[in-house]
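Here the structure is laid out as structure tokens; the discussion comes afterwards.
Only one protein chain is missing from this complex, and each of the others stays in its spot.
Each chain gets a letter, A and B, in the order it is written, and its residues are counted from 1.
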Amino acid sequence: MTAVAALSEDVSTYLARRARWSPLEIAFWVFAFATIWLFPGKYLILKDTAILALFALSLDLILGFAGILSLGQAAFFGFAGYFTGLAAKYGVINEPVVALVLAGVVAATLGFVTSFLVLRGSDLTRLMVTLGVSLMLGEVANRYSDITGGADGLQGVTIAPILGVFRFDLYGHNGYVYCLIVLFVCFVIARRIVYSPFGLSLRAVKGNSLRASAVGIPVNGRLVAIYTVSAAFAGMAGALLTQTTAFCSLDVFSIDRSADLLLVLIIGGTGYLYGGLIGAVIYRFMQDYISTLTPQYWQFWIGLMLVGIVLVGRERIGGWNEALRAAISRFFARFVSRSATLGAAAPDGG
Amino acid sequence: MPILETIGLEKRFGGIVAAQNVNLAIEQGARHALIGPNGAGKTTVVNLLTGVLKPTAGRIVLEGRDITALEPHQRVRLGMARTFQINQLFLDLTPLETIGLAVSERVGSGGDWWRLVGSKAAVTDEIVEIVERFRLADVMHERTAILPYGKQRLLEIALAFACRPRVLLLDEPAAGVPEAERQELLATIAALPADVTVLLIEHDMDLVFSFADCISVLVNGSLFVDGPPEDIARDPRVKAVYLGEELDA
Partner (left out) sequence: MLTILFDGIAYGMLLFVLACGLSVTLGLMNFINLAHGAFAMAGGYCSVILVNRMGVPFALGLPIAFLVTALLGGVFERTLYVHVYARSHLDQVLFTIGLVFMSVAGVDYVMGSSQQFVRIPEALQGQFNVFGIGMGKYRLLIIVICGLLTIALQLMLSKTRFGSRLRAAVDDQRVARGLGINVGAVFGITFAFGSGLAGLGGALGAEILGLDPTFPLKYMIYFLIVVTVGGTSSITGPFLASILLGIGDVAGKYYVPKLGAFVIYAIMIVVLILRPQGLFARSAAR
């Protein structure tokens, strides 16, 4: 074997190993599914967390991997949410999984159509335009309140059992399992994308879009593609919310929702896929805890947290985050011989 | 027929004329150098050739095909690649990933989202071969940001080379490279395959005269004179331009 061929094989092995599911990742998902049996009283909050996690994942894909600063994911969340609600209310689509997939497609279409808005302009422009679209949809939903229920929300939605068999029960058990499975499937897809040549090209575009195009990467095409996928995920999160609560109201389009999402990603970190998930767990449980302390003013503490996080420095928090992950990985690695870890396996240090 | 030519190329920025009536003709397989004093517009010409800037007038023809309206990434597909005067690299990626990007893109699998990076053996082989050729094997898994400048410069050229261009535009490749690492760099450039046409922009006259078989001189955005190195070296007007003496019409 020539030196080059030997090196090539080494490289192939290295790349394959890097993308393998690390023991920490497997443990994470085992635990996630175990919560179904471990915390039977907490299904509602867990379900909320799963939906938020999927929503945050959608933003991580464009913010953490492609560098698109957006305050408008709520547009896709709400659009698909209303679509699902209306489809169920008027009996157009009677099976939740089908409705979910269609909602994803519908949201993706909206994403594709509006993607050209995020291709040009500065960060501020993108923020404004994405926020504008989201608020605009809110206004439209308000205008057609005879269809959407306006400020009162969409009434009279009934969701059929999943696959015709699993009814959405009062305790939220089936709802939670459903959301968790959807989250997992979407995560696997996102993970595949991130470790693919396409995902690598996104990171290049984020890092240096001038050089990316000088290397033959069709920058705009890639951005449109990931924006569309991200919209689909956000839309599915919105659909899940409507399906598990049998309700949809105007606040799906609010600035609050987009701001909360950013906070989730700040807490969890961007660029390694688990940031949205971990951040969602921490955020949701923290919100729950703070709400019991000060039901009305928890927004104040959220604001304080945002200010605090920025002052301390996201990189520092990111650094602690990474150090923590690395430490946990080393701990795990002692028990398992494989060397790919959650920390090192991340395509981007975040 | 020249492999790359520009016809009446012009670029204005408001009232400023950065390039004017530039008629370049670069022969297939040539080692063509573009020289001129600072601010002459050399990088502007490269930016125009690669599509980063759109000309206000004129045409660019690559292998007989008019590419004036094409986007930068489309020109790369047609076989033109460049390096940047100041390194434009992906600082968070490793050299392996960086070169891998260019190769994947070229073979058309850059947009594959369902495969894992490195799952195509032929592509991996080629990536590794380029890494070896540019002496980056020892640092190929390091983050580009922490590489020494000389290695970064090598990566800069390797990246353009990975696009397997028919025409390679090198914008001051030796700029800022410390003496110790220069030889490696120059040797690498000299070792480029003969079927790749090279347009070199350089200030370093030693490099230019040892490397080029044809030289074009750009002054104040216009093509001043071009020809083989011996003629340029002897031309008193060229010396005058570089030394800043007054020119006669």
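Basically, contacts are C-beta pairs under 8 Å (C-beta built on N, C-alpha and C of every residue); 3 or more make two chains touch, one makes a residue touch a chain.
Predicted model only: the values in this text are computed from it and were never measured.
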Touching partners, among the displayed chains, of the absent chain: A
Residue in contact with the excluded chain [from A:Ala246, A:Met305 or A:Ala326]: A:Met305
Residue of A:Arg143, A:Arg167 or A:Arg330 in touch with the missing chain, whole complex considered: A:Arg143
Of A:Val30, A:Leu124 or A:Val165, the one touching the omitted chain in the full complex: A:Leu124
Hidden partner chain, residues of chain A it touches: 63, 69, 71, 116-117, 120-125, 127-129, 131-133, 135-136, 139-140, 142-143, 145, 255-256, 259, 262-263, 266, 296-300, 302-311, 314
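As a convention for this text, only the chains that are shown with their structure count from here on.
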Centroid spacing, where centroids are CA-atom means, of chain A and chain B in whole angstrom: 41
Contacting residues of chain A [partner chain B, same complex]: 3-5, 7-8, 11-12, 14-16, 19, 192-193, 195-201, 203-204, 207-208, 210-219, 221-222, 225, 348-349
Chain B - residues contacting chain A, complex: 50, 52, 71-73, 76-77, 81-82, 84, 88-93, 96-98, 100-102, 104-106, 109-119, 121, 124-125, 127-129, 131-132, 137, 140-141, 159-160, 162-163
